[in-house]
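Can you keep this structure in mind? I'll have questions shortly.
Only one protein chain is missing from this complex, and each of the others stays in its spot.
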Amino acid sequence: MNWLLIFIPVTIALEWLAPSKHLLVFIASSLAILPLAAWMGRATEHLAERMGEGVGGLLNATFGNAAELIIAIAALRAGLHDVVKASIAGSIVGNILLVLGASMLAGGLRRPEQHFNAVAARSQATMLTLAAIGLILPAVYNVAIGHQDSGSLGGLSITISVVLLVVYCLFLVFSLVTHSALFTGTRDAEKKGEAHTPPWSAGRAALVLAAATVTIAWMSEILVGAIDPVAKDSGLSKAFVGLFVVAILGNAAEHATSITAALKNRMDLSLSIAIGSSVQVALFVAPILVLVSLVIGPTPMDLTFPAGMVLIVLLSVLITAQVAGDGRSDWLKGVQLLAVYLILGVTYFFLPDPSVPSSP
Amino acid sequence: MNWLLIFIPVTIALEWLAPSKHLLVFIASSLAILPLAAWMGRATEHLAERMGEGVGGLLNATFGNAAELIIAIAALRAGLHDVVKASIAGSIVGNILLVLGASMLAGGLRRPEQHFNAVAARSQATMLTLAAIGLILPAVYNVAIGHQDSGSLGGLSITISVVLLVVYCLFLVFSLVTHSALFTGTRDAEKKGEAHTPPWSAGRAALVLAAATVTIAWMSEILVGAIDPVAKDSGLSKAFVGLFVVAILGNAAEHATSITAALKNRMDLSLSIAIGSSVQVALFVAPILVLVSLVIGPTPMDLTFPAGMVLIVLLSVLITAQVAGDGRSDWLKGVQLLAVYLILGVTYFFLPDPSVPSSP
Partner (left out) sequence: MNWLLIFIPVTIALEWLAPSKHLLVFIASSLAILPLAAWMGRATEHLAERMGEGVGGLLNATFGNAAELIIAIAALRAGLHDVVKASIAGSIVGNILLVLGASMLAGGLRRPEQHFNAVAARSQATMLTLAAIGLILPAVYNVAIGHQDSGSLGGLSITISVVLLVVYCLFLVFSLVTHSALFTGTRDAEKKGEAHTPPWSAGRAALVLAAATVTIAWMSEILVGAIDPVAKDSGLSKAFVGLFVVAILGNAAEHATSITAALKNRMDLSLSIAIGSSVQVALFVAPILVLVSLVIGPTPMDLTFPAGMVLIVLLSVLITAQVAGDGRSDWLKGVQLLAVYLILGVTYFFLPDPSVPSSP
C-alpha cells in the first residue's frame, strides 16, 4: 500500500497548479490519507506492544484527533461554527457506529465471539452518556429561553465545557494511573504468538506517529477545502457532508487501526481507539474549541448543537452502551451498529439543506 | 378448553346471519381464538422439543405474526394506514410489555428466580433499539421538513425499510446458523423430567400450526371488522382500540404459548416468543408492509408513525432492555413491565380521539 504515498506530492502539486479541479484534489488527497493512516496504525500497535493497549489506544485517538483539532481551529478562525459542530457530531457518531461497527463485524467474521474488558468499556460508555447530557441541556436551554437572552448561553457553554474538561482529565488519571489495569488488554498470550518481528522502540514509534499525523493534518486540510465545492456540484447538503463525508475521511486513521486490531483479536485496543476517540472528541476537543473560540475567531462558539445532531449523538450513545456493556462482541453487533449509522446517514442524505432542524 | 372450538362455526354463522350484531360477533370470535391459540402453543412446544427453543420460538412468532400480516395487507388495500400503524406499534409494545410481563410474573410466582440466555436476550433487545431508531428518524425528519417535501419521505421510508429487512435476515442467520447455540435453551434436564408423552413428529406439529394459523387469521379478520363499530358504541378512541384492544387479541397466540413456557421454566422459549415477536413485527412485518404498499393499495405507506406511538415504542424498548439484559427474571420484573403497559394504556384511554399527537 506504500505506493499510494505518491499521492502526497500529487495532492500538493494539484493544489498549487490546478486548484479549481476540486474533484481531482478531493480524490488525490483521499488516496494520500490511506497509507498515512496505515502507518499511524502500525506505529500505534508498536507503542501498544510496549506500553499496554490502553495507552496505545489513547495515543492513537489523540494523534487521530490532533488532525481534527487543527482543522477545526482553522474553521473557527473563519467563523464557520456550523462546520465545526457538524464535524464534532459526525466524529462522535462515526467512531462509535462506523469504526466500532466495522471492527466488531471484521473481528466477528474470523471468530464466533471476541472478548474485551467490560468494566473499561462501560466506563467509556458512561463518559459518552455524560457528554450527550452536556450537549442536550444547552440545546434544550436554547429552546426554553427562546433566543431572548443569548448572553447567558455563552456562560452556560463555558461552564459545561470546563466541567467536561475536568472530567476528561480525571478519566485520564483513572485509565492511565489508578485503574490502568482495566485498560491494558488481556490477549497477551495470543499477541506473542502472532508477533514475528520485535516491536519498534518507543522513540521510533512516536516519531512515525508524529510524522504521519502532521502529514495527515496537511492532506486533511486540503481535502476539507475541496469538499465544499465538490458537495455543491454533487447536490449533497452541507449537513450531510459535514456529518458523514468529512467525518469518515477525518477518522480514517482510527478506522484502519481499530479494524486491524479487531482482526488480530485485540479487542481492548480496538475499543479504546473507537470509543476512546469519541470520548476524546466529546469531552476534550469540543470543550477546547468552545474555550479557544473565546480568544481567536470573530465570535465565540457555544455548545448549542442543532437538535438533529443532538438526537443522533444521543441515539448512537444509547445503542453503543447497549452493545459494548457486556464485554463480548460478535458479527451481528457490528451489523447492528453499521445499520444505525446507515439509517442516520440516509436520513441526513434525504434532508433538504435549508431545513436542518435547529429546534425539536 | 377444546369445547370453545364450537365458537368457530358460531362466529361464521353470526357473521353471515346477523352481521349487525357487532358485540356478539366480537365476543364469539374472541372466544374462538382462545382454543386455537392454545393449539398453536402446543404445536410450537412440540416443534421446540424437536428443533430447539430458538427455532420453536421463531416459528411461533412467525405463525403468530402471519395472521397480523394478512389482516394488515387487507387494511392497506383499503388505504387504512392509521389502522396498520397503530396495530404495528401496539403489537411491538404489547409483546414486550404485556406478553413478556405476564410470562415473567407467571413464571416468577412459581419459582423465586428464572434464568435465560442473556446474550440472546441482549441481542434481541438491541434489535428492538435499532428498530426504534428506524421509527424515530422518519418521524423527526417529517417534523424537520415541515411537510414541505413529502416525496423524499417516501424514499427515506423505503431505504430504512430495506435496511431493517436486511438486518432481520442477518439476525435469522445469526440465531439459526452461526450462533444458534445461544438460542436453543438450557433447561433440557428439567424438560425431560416433565415430558410424559413423546413429542409429536415435526410434520404433525407443522400441520397443526398451519391449520391453527389459517383459522386464527380468519377469526381475527372477523374480529377486527367488528372492533370499529363496537368501539364507536363504547366511546373508546380509535388509537386506544388499535394500539391496545386489537394488539391484545392479535397476540393471543404468542401470549398463551409464552406464559405456558414460563410456567414450565422454559424461559428461553418464552423470551424468544415474546421479544422475538416484537423484533419480527418491527424489522420484518413493518418494512414488508411499507414495500408491499408500493404495489397494492391506493397510496404508498411510509414509516412515519405519530409521535405518541414512537414515544411509547421507545420507552417500552428502553425498559425491556433494562429488564431482559441480565439473564434472570423474577415476579417483580413482570409487575414492572405490566405496570408500564398499564400506564401507556391508561394514557391512550384518556386521550381524546382527534388529538392523537402527530408531532412532538
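Residue numbering begins at 1 within each chain, and the chains themselves are lettered A and B in the order written.
Quick note on the criterion: a residue touches a chain if its C-beta (ideal position, glycine included) is under 8 Å from a C-beta of that chain, and two chains touch if they have at least 3 such contacts.
Remember, predicted model here, so these are calculated numbers, not experimental data.
Engineer: Considering the whole complex, which of A:T178, A:S201 or A:S234 touches the chain not shown?
Structural biologist: Considering all chains, including the one not shown, the answer is A:T178.
Engineer: If I consider the whole complex, including the chain that's not displayed, which of A:P19, A:P112, A:G155 or A:P298 touches that chain?
Structural biologist: Candidates A:P19, A:P112, A:G155 or A:P298; residue touching the omitted chain: A:G155.
Engineer: Touching the hidden chain in the complete assembly: which of A:V10, A:M51 or A:V140 does that?
Structural biologist: A:V140
Engineer: Touching the left-out chain: which of A:L97, A:M127 or A:I227?
Structural biologist: Touching the chain that is not displayed is residue A:M127.
Engineer: Which parts of chain B face the unshown chain closely enough to count as touching?
Structural biologist: Touching the chain left out of view, chain B contributes residues 112, 308, 311, 315, 318-319, 322-323, 325-326, 328, 330-333, 335-336, 339-340, 342-344, 346-347, 350-352, 355-357, 360.
Engineer: In the whole complex, what residues of chain A lie against the chain that is missing from view?
Structural biologist: Against the missing chain, chain A presents residues 118-119, 122-123, 125-127, 129-130, 133-134, 136-138, 140-141, 143-146, 148-149, 152-153, 155-156, 159-160, 163-164, 166-167, 170-171, 174, 178-179, 321, 325, 360.
The criterion applied here is as follows: only the chains that are shown with their structure count from here on.
Engineer: Can you tell me the C-alpha superposition angle of chain A onto chain B, nearest 5°?
Structural biologist: Rotation angle, to the nearest 5: 120 degrees.
Engineer: Using CA atom averages as chain centres, what separation in Å is found between chain A and chain B?
Structural biologist: About 39 Å, centre to centre.
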